[in-house]
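A short write-up of the structure that comes next.
Of the protein chains in this complex, one is absent; all others appear in place.
Now for chain A:
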Amino acid sequence: MAGADGDDSLYPIAVLIDELRNEDVQLRLNSIKKLSTIALALGVERTRTELLPFLTDTIYDEDEVLLALAEQLGNFTMLVGGPEYVHCLLPPLESLATVEETVVRDKAVESLRKISQEHSPVDLEVHFEPLVKRLASGDWFTSRTSACGLFSVCYPRVSSTVKAEIRQHFRTLCSDDTPMVRRAAASKLGEFAKVLELDYVKSDIISLFTALASDEQDSVRLLAVEACVSIATLLPQEDLETLVMPTLRQAAEDKSWRVRYMVADKFSELQKAVGPEITKNDLVPAFQNLLKDCEAEVRAAAANKVKEFCENLPEDNREQIIMTHILPCVKELVSDTNQHVKSALASVIMGLSTILGKDNTIEHLLPLFLAQLKDECPEVRLNIISNLDCVNEVIGIRQLSQSLLPAIVELAEDAKWRVRLAIIEYMPLLAGQLGVEFFDEKLNTLCMAWLIDHVYAIREAATCNLMKLVEKFGAEWAQNTIVPKVLGMANDPNYLHRMTTLFCINVIVHCCGYPYREITTKQMLPVVLKMSNDQVANVRFNVAKSLQKIGPVLDSNALQTEVKPVLEKLASDTDMDVKYFAQEAISVLALA
């Protein structure tokens, strides 16, 4: 394709090809990412006969290069000549599917799955399926693990004899010597079951599932729990009891906490898969046991699922099941010894109120909320506070406000700044639910105190909080409650607090904006202008930055007569930064 004088177009491609083997990984990576450009220039013929063989042997490279290569090859069908030639992509992907790096192997498998769809049924049997077999019977476990992900894509499209072979291969891998392969097989079991005929699911998959679920390796057994969800979905209800439930029961009582943890973690999915009848008879007691498990990790995972589990219970006797079976366990968890368990529960417990309704909430749940609001661990209290909206809808927040206030105050003054930061973030939410009166009376002082916190992150969050409050309560409220206090800080002896004044003014102007030009011009502008004489340079350049923000709100008279002279003065300041920001403001406001 190169003409005698067509060098100009060849040169960039030549560079790309040479850089495929450059010493610098970044350049190699760059070249691989432009592999399609190279292939396009070489044409389909040379791509197949020269480029792909070269790439097949390049598996010595760095992981990130291999990862990029594996991804590229998934989109290469047209560049090798279309579906007719797509099988040419198999050798490089096959070698990538055996490297030790899991991410690369997974990407190669993903690309193989993708191009499998572009194979004709004949090519699939002639080229693709033999590759799957080679991988499945490879010497190293890396190739066998990769094979596990490929069965499900070829199975639906091959003849029944080949199907039988594929099932046999999968069976073999499920009892492989190495736990890595058994893990890979267990994790693909559900996916494979989905493409199998129902008879084979019952005859083949169930026995494999049972075997994997009682594997000697904990890490294999816990993956079988995941497969349980997909298998249960595939089977008719009447078969679940005999084919799936014995294994699931066994997993829920496994000796290893990691397996029980997995059951707890997948509980909602399991519940949906097995349906309401089995849930009522089997899963409710199993869930109770998980909530009482001796390992805190398991209890925490189960506690996380309390709301979802209750929501998905069959409606006809949901309330009864919750009240007699679940709630007693929940009550115990409120005073659990482990704080992760308590905080997991606190993040979902409020959700129960919508399910149980007003009376039950007041009688049974409210005492639990109140107990958690007094918990020694701040995370528990925070989780309750962050979910207040659920309760608000059912019983109104007033029921809680008496206990809420001490909890909030305590968090607001917590010695750990991250805790303070977390509670600040809930302030707008609380303000919205408690109303402006309650807020002014009880919480406003806290919000102001945060502005002079000794941690910058808190002052910053407090400023941002101010903005959200103003958005909620309106500019008039801002003018009466916030502005005077903020402006008062302009004379604070600490320059950090004086800067906070400027930051607050920035956000208030941003929220109140043009319609409240009055407040800005009359109250805030004079303060800002006065601060331009501050002795600390940081304050002065923040004045310049603030003026830049306030400027657009002001009328041209104020701009010309008041702002301009101040900025000009700052522009000739002795401090470099002050000068810079003043000049920037002048040009943005077009005052030059």
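Structural remarks
Quick note on the criterion: contacts are C-beta pairs under 8 Å (C-beta built on N, C-alpha and C of every residue); 3 or more make two chains touch, one makes a residue touch a chain; residues count from 1.
We take it that contacts and distances are computed from a predicted model.
Not every chain of the complex appears here, and the one that does not is recorded in UniProt as "Serine/threonine-protein phosphatase 2A 55 kDa regulatory subunit B", selected from "Golgi apparatus membrane protein TVP23 homolog", "Serine/threonine-protein phosphatase 2A 55 kDa regulatory subunit B", "Tubulin delta chain" or "AP complex subunit sigma". Here one chain is not drawn; of A:W257, A:Y426 or A:Y580, the residue touching it is A:W257. On the side of chain A, touch with the chain left out of the figure occurs at residues 2, 4, 6-7, 10-11, 13-15, 17-18, 20-21, 41-42, 46, 50-51, 53-54, 57-58, 60, 98-100, 102, 140-143, 178-180, 183, 216-219, 254-258, 294-297.
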